[in-house]
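Quick one: the structure is below, questions incoming.
Shown here: the complex without one of its protein chains, the others still in place.
The block that comes next holds chain A.
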Amino acid sequence: MERHNSPALASHSQVIEVNIDIDPDRGTSSFPPISNPSPTSNNKACRGGTCDLSYSKDSPERWDSMRKLVIAVVLCIVFMTVEVIGGIKANSLAILTDAAHLLSDVAAFMISLFSLWAAGWEATPRQSYGFFRIEILGALVSIQMIWLLAGILVYEAIVRLIHDNGEVKGFLMFAVSAFGLVVNIIMALLLGHDHGHGHGHGHDHGHGHGHGHGHGHEHTHDHGHSHGHEHMHGHGHEHEHEDQEHDHDHEANTITTKHHHGHSHNNDMKESLIKKGNKKPKRNINVHSAYLHVLGDSIQSIGVMVGGAVIWYKPEWKIIDLICTLIFSVIVLLTTIKMLRNILEVLMESTPREIDATQLEKGLCAMDGVVAIHELHIWAITVGKVLLACHVTIAPDADADRVLDEVIGYIRRDFNISHVTIQIERQ
């Protein structure tokens, strides 16, 4: 992102050239003040700096999330050292394996922390959209690790099945995984549902969501519902979660009915924007992916606990252990599917779910002077930061400037998309 002033702007007799050194790595992204600030700076073009493509350094949300994650990391490391020492002393492989799982938790937290930190870097010419994408990739790596761990646990269950009695002590398994479960629950509470207040500690006792206690599939749905707002990062814009599912059925009847609603729907949305503005809590995707990791671990701990109890009580019924582990691993995988879908959509540069592209197009076409819209692309840098680019064909006699202003204003107001690039073409 750099600007070049043409010599025509300078009112002096000499030519004033602004040379900006581009350092391909991170270098100068804050621009030297230009001697002749353009008198036309209206808010159509985004002047200077990074215009919202990176967290400002003192964003409270960022610090809050970072603090939570740091506390979680420290706790995790403490517990892990305890387990490692205990495991070496008792010479038990089971305890060491659990310590390894905690290590994976630490890795996931580190990834999230790094993503959060990286999001604060300013955009460079090479990385012109800022560093928000890192959190998406970090979440992807995190989820792959969850899957890997689920596979490893299933493998361990099979190994337990094969190896006959001597090496498996049911009681030990039970105790270790109970300890791991407690640790994970503490961390889930720490990272968990934060309704937009600046809670540093997060010992929110009011949250009787039944974390991890064997609600199995319904637990997934519970989270499914409350995760509806994870898309709404920093937007006041919202659709009800149920509607989301309908919006993106690519069926012709859904599309045509939308067109009947047209203008009136627009008004409704404006009102709902104002009303429900900031009530939806924002959850940071990094904290959320760390939370998912911890949740998955606690579900698996339950599975191992059940298996351990079974083996302890009736050592012959080993197959139940395997079945339990399999079931719980599947449950863990199910919890990750929603986030995986979001990640996939962002990485595929698809239209974000919360933006209704058909309506946007309809609204634009209905504007004065606009003849047609083509090459409309709406995509997201990360969940919540949306960009738009399109070509607008206007009538030959229309005022390009005015139409541009209107279009940008409309998109900003109604859809809260701030990074808009419109190419106006005359017919």
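Here is the rule we use: contacts are C-beta pairs under 8 Å (C-beta built on N, C-alpha and C of every residue); 3 or more make two chains touch, one makes a residue touch a chain; residues count from 1.
By our rule, contacts and distances are computed from a predicted model.
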Its UniProt record identifies the chain omitted here, from "AP-3 complex subunit delta-1", "Ribosome-binding factor A", "Integrator complex subunit 11" or "Cation efflux protein transmembrane domain-containing protein", as "Cation efflux protein transmembrane domain-containing protein"
The one residue from A:Thr97, A:Gln127, A:Asn184 or A:Ser329 touching the chain left out of view is A:Gln127
Sole touch to the unshown chain from A:Lys314, A:Arg341, A:His374 or A:Arg413: residue A:His374
Absent-chain interface residues of chain A come out as 1-9, 22, 24, 38, 40, 44-47, 125-129, 131, 133-134, 136-137, 140-141, 144, 148, 151, 154-155, 158-159, 162-163, 248, 250, 252, 255-256, 344-345, 347-351, 357-358, 361, 365, 371-379, 381, 389-391, 393, 400-401, 404, 421-427
